[in-house]
Structure formats: C-alpha cells, structure tokens
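Certain chains of the assembly are absent from this excerpt, and the rest are unmoved.
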Amino acid sequence: MYKVLVTGNMVTFALLINSAPHSAQAHAAFRFARAAVGQGYRVIRVFFHGEGVYHALPPSPPGGSEVSLTTRWAELARDANVDLVLCSAAAERRGVWSGESGRAVAEGFRVGGLGQWVEACLQAERTLSFT
Amino acid sequence: MDGRRFLCVFRRAPHTDAVLREHLDLTLTLAAFEQAVELLFLDDGVYALLPDRQSLPEGPPSPAQLLAALPFYGLEQPPLVERESLLERGLDGEKLLPARHIGRHEVAALLGDADVVLSL
Amino acid sequence: MATLHLVFHPPRGPGVPAWFGRLRTGDAVFLLGDALHGIRENGPWRSLVPPAEGTRFYALKDDLLRRGIAAPDGLNPVDDAGFVALAVEYRTSVTWS
C-alpha cells in the first residue's frame, strides 16, 4: 500500500518504459514511480513501448520469493491511480496482446495508442524515459 | 493542451528490425499532434543516416527508406546529427542522408531548451 | 534550463564517455545501476567527479551499497525520494543507456 499525500499544485510525471522487465532501467522506473507517489506527486501515465511491453504478461501465480514488477506496477496503479498503458502496435508485434484473439494483458494494464503517450507528455510537467 | 518543443534522441543502431521503426512511429505521432519536434541522432544512432547504396535484399524497410517518409508527416527540417558521434565511428568521410551537423557541446543546450526530451 | 542526465551503462573504455561532453554548467548526472562501476577507486569515470564546472553527481545509496562502492567526494548518495526531488528540480531529463 502506498500512502498518497494530498497536496496542492505539485509536479506531475509521465514515464516512458522501453526496456524489458529484468533490466536496470525497468527497476529504476518502478522505484521512481513508487517514490514519486509516496511523496504525493501524481504519475499520470506510464507508457510501455518497445521491449517494455513485456511488462504486461500476466505474472505466474506467486510461490517463489520474487514478486514480479508486473504485480508491483499493478498494485501501484490501483493504490495511486496510475494509468498503465501498453503500445498496441509494439504489444501485437511481440505477441503480448492481440486485438483479434482477445488475448488478455495483466491486470492493471490497458492497451492504447501512441497518441495516449503524446497526451501524457502534454499534460505532465516532467517526462522521464527509461530506455 | 498547449504546444511543446519535443526533442527525440535516437541513440541505437537502427538495423535491428523493429527498433527504429517503433521510435519513428512515436516521433511521427508527435508531429500528427502538431507539436514542434526535433530529431537528434547520436552515439550508435548515427548509423541510421547512412544512405542505401544499391537495391536491397528483401526484408523490412531500410533506415534510409524509413527516414525518407518524415517530410510527408510534416517533419520537413532534416534531422540533427552529432559530429563527434560520426567521427568516433569513422563516418565523417561517408556520404550521409541530409542532416544538420552539430557539435557535442551544442547538445546540452538542445536538451535544456526542449520542453520534453524522449530518449529512444 | 538545466537537464538531469540518467546514466545506466557501465564504462565502455578508458576515455571520457560521450555523455560527459553533453553536460553544461548547472546540469546534474544521476549514475544508476552498473554505471556506478565507472566511479570505483580506479574506475575510468572517477576523475570526472566532481568536475571543474559545477555539475552535480548523484547515485542511489542502494546501488552503491550493493556494489560495495564508497561514494567519492562530489558524489551525493540519495534515496528514492531524492531521485524524485531531482526530477522535480530539473525540468528535462535524458537517458544514456
């Protein structure tokens, strides 16, 4: 659970993740988002592009000691209202999602277009790329 | 929504099929939203600016073919390329696609003056 | 306006890395993950910290601890909240990986 401080007029963030879940960039992105939310900042959207779309594979049932980044992102999204958007073209190209077969992405993630990333860049006051 | 100045930084070698294509799609979407967009090629990204020399084997479009589409999306200014990245790779003598050459010391100002930098 | 440079890659040789030439006064460098190896006691980036021209260097305390690296003078160890504070302070950021 992440405590969200309600404060006025705080900086907002949009994050671009272009790297697969087991990269240093992917870990840094999650730690950044978690800390930002914990400090009361708003992360309006995280956009998963390129190899980053592998984040949205539904995680295996818990059992081992590792909690996947996918699960941790989903929890953060739920608790702090972060919009996790997958690029549809990149996801389809990699077999992570298919519009036709209705293959599902992990809970907490949704599929969208590049336009949603542009919108996020225009709304947020800070944009960070984890690529 | 206000207009912002975007700087898209291309840093990776372009021939691994989907990478350049996906990064350009993102850049073209910015243009479709009528944002001010600059493309900057540096580090291994500069290999994207090598022209095709002859007819290509079948396969995905070449970097040169992909970049040729930019003007049709309103990106009429040729992209920026960092001179030192070319030099370090022995590409300073090579014929390149049209580009505006800048020095490494000028990159800091481009980064700082943009509203949004996308590292691709 | 000043930029926050996020560096993720380890050194690729003995020379000055390309990103170092793309800094200007007032910029900050955040070394992440394996980039920290650059500033080990005899690492190729050690002499760049702190540079002559007021660029500030940062790293996560965890990343330093995990790699057994003592922060040299001029490198500021921060926690995750410090990372966020930097992203607020600097209007733009760029990633070198």
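Which chain is which? They are A, B and C, in the order written, and residues in each are numbered from 1.
We take it that a contact is a pair of C-beta atoms (placed from the backbone, for glycine too) under 8 Å apart; a residue touches a chain by one contact, two chains touch by 3 or more.
Computed from a predicted structure; not experimentally measured.
Chain composition of the whole assembly in this file works out to A x2, B x2, C x2.
Heads up, the rule we're going with is that only the chains that are shown with their structure count from here on.
Per-chain CA centroids place subunit B at a distance of 26 Å from subunit C. Shared interface positions of subunit A, defined as residues touching 2 or more other chains, are 127, 129, 131.
Annotation for subunit B: residues touching 2 or more other chains are 116-117, 119. Against subunit C, the residues of subunit A that register as touching in their complex are 11, 13, 19, 24-25, 27-28, 31-32, 34-36, 38-39, 41, 126-131.
By the touch criterion given at the top, residues 9, 11, 42-43, 84-85, 88, 104-105, 107-109, 111-117, 119 of subunit B touch subunit C in their complex. Only residues 16, 18, 49-50, 87, 89-90, 93, 113-115, 117-119, 121-123, 127, 129, 131 of subunit A touch subunit B when the two sit together in their complex.
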